[in-house]
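Have a look at the structure below, then the notes.
Here the complex is missing a single protein chain, while all its other protein chains stay put.
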Amino acid sequence: MKIAFTTKGIDWDSIIDARFGRTDFIVLYDEESERLTSVDNRDIEGVAHGAGPQTAQKLFDLSPDVLITGNGPGGNAAEVLQRAHLKIYTGAANMTVKQAYEAYKKGSLSLFE
Amino acid sequence: MKEIVVISGKGGTGKTSITASFTVLGAPTLVAADCDVDAADMHLLLKPDMAIREDFYSGEVAVIDPSACIGCGRCAQVCHFNAISRRGRTYEIDSLACEGCGYCSRVCPTRAISNHPEKAGQLFVSTTRVGCTMVHAKLGIGSDNSGKLVAEVKKRAKALAEQQGKELVLVDGSPGIGCPVVSSLSGASFVVLVTEPTVSGLHDLQRVCELIEKFKIPSGCIINKSDINPEMTEKIVTYLDSQHITLLAVLPYDESVSRAMIAEKTIVEYEQESPIKDQLKNAWHRLGDFLNK
Partner (left out) sequence: MGDIVIASGKGGTGKTTLSTNLAALLAETESVVLVDLDVEEPNSGLFIRGTETSREIKYKQIPQWDSSACTLCGLCQRVCNFHALIKLGKEIMIFPQLCHGCYACSDLCPVEALPMVPVRMGETRRFDLDKLVFIESRLDIGEEQAVPLIAQTKGYVKDTFASYKYRIYDAPPGTSCPVIEAARSADLVILVTEPTPFGLNDLKLAVETIRQMGNPFGVVINRYGVGNDSVDQYCETEHIPVLARLPNDRRAAELYSRGQRIYTELPAFRSELEKVADYIKKLSESKR
């Protein structure tokens, strides 16, 4: 499975970004190949309105199976993510990517509906 | 580091006065962020010094170069905002009416129209009269608040809190339920909802609660001017209970709030006795307890 995280950095020690639409980075972990890759989302800063869908579009192109984030996407972004058919887990704010992944595996994150 | 965000479904509920009071009560421990850029009261009560000022850009505005314009009028034909009119032999754009859609520049046969980043306002980093730092902004004429501006204000506030070793960022959030509010709420550790007992007050509270519920952020509510409509206050209390939202305070309508404002003080600093003072102090303590859990 491919797991995506909204983060403030690009490695396992980076902190999860609580925001979705304006997250600094998207980190992608491929469980099969055990590879960690990332996408820089910081240009979203220049977007006044509609940041959520823009970021959701980037995520869509990465086709993850799971998204782990802090609070969750706002209305418009959530609509886009529905088409991506992925499971969204929230409650990972302030954790590192590693901690968030472990929490997800343990089932201690909340499913976003 | 924690973030408390104070919001209300719509303006006029007393949110800003309450946030300013909390800022005074918690000054040594926090950095304040005023994301409600359409409301001026917060900075009037806290007297920020605007030591750092930066221009803030958002959106675009189109400009016609008269020397390249051949007066064909294609631009005016496609503009749906009545922003383009003829002036002598060429056309010109009313920058206040221009929405920055860029359509005109795409159809101009001589490329006489260019799009410029629009200065939407200014961002300030200040020290308030109670000693803490406040990040705030002033919008330019005709500019609207946006998720981008809110995000920028919060980002600066958080960075400064980290620098200063403060554990808390207190955010005066944007009204409504659109982009700026989502941006205000993202990353919040606790949300304080300020409402008043009117039909529209309850309605807006419900809409905002839907959003907070999705984000799963713990929240508490302050009912302001509660005695102007006791039945409605009851309805709100019942609703809050059903949503598991803590009732932080029920404040009566009190003229001393206005008098304090005229004296340019928050109600918690005002000399005269007021039932609101103690309730707000209690609410602030309870907030502290929640965050320390």
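Going by the order they are written in, the chains are A and B; count residues from 1 in each one.
Operating definition for what follows: a contact is a pair of C-beta atoms (placed from the backbone, for glycine too) under 8 Å apart; a residue touches a chain by one contact, two chains touch by 3 or more.
Everything quoted here is computed from the prediction, not taken from an experiment.
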{"item": "Candidates B:D34, B:E60, B:E152 or B:D254 - the one touching the absent chain", "value": "B:E60"}
{"item": "From A:V39, A:L62, A:V80 or A:A103, residue that would touch the chain that is not displayed", "value": "A:V80"}
{"item": "Hidden-chain contact residue, picked from the options B:D55, B:E264 or B:D278", "value": "B:E264"}
{"item": "Chain A residues touching the omitted chain (full complex)", "value": "47, 49-51, 53-54, 57, 60, 76, 79-80, 83"}
{"item": "Absent-chain interface as seen on chain B, which is shown", "value": "10-12, 38-41, 44, 59-60, 78, 80-81, 96-97, 99-103, 106, 139, 141-145, 176, 178, 200, 207, 258, 261-262, 264"}
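By definition in this document, only the chains that are shown with their structure count from here on.
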{"item": "Gap in Å, rounded to a whole number, between the CA centres of chain B and chain A", "value": "26"}
{"item": "Of all residues in chain B, those that touch chain A in their complex", "value": "58-59, 120, 146-149, 151-152, 179, 182-183, 185-188, 211, 214-217"}
{"item": "Parts of chain A lying in touch with chain B, wherever the complex brings them together", "value": "18-22, 45-52, 70-72, 74-75, 78, 90-91, 93, 110, 112-113"}
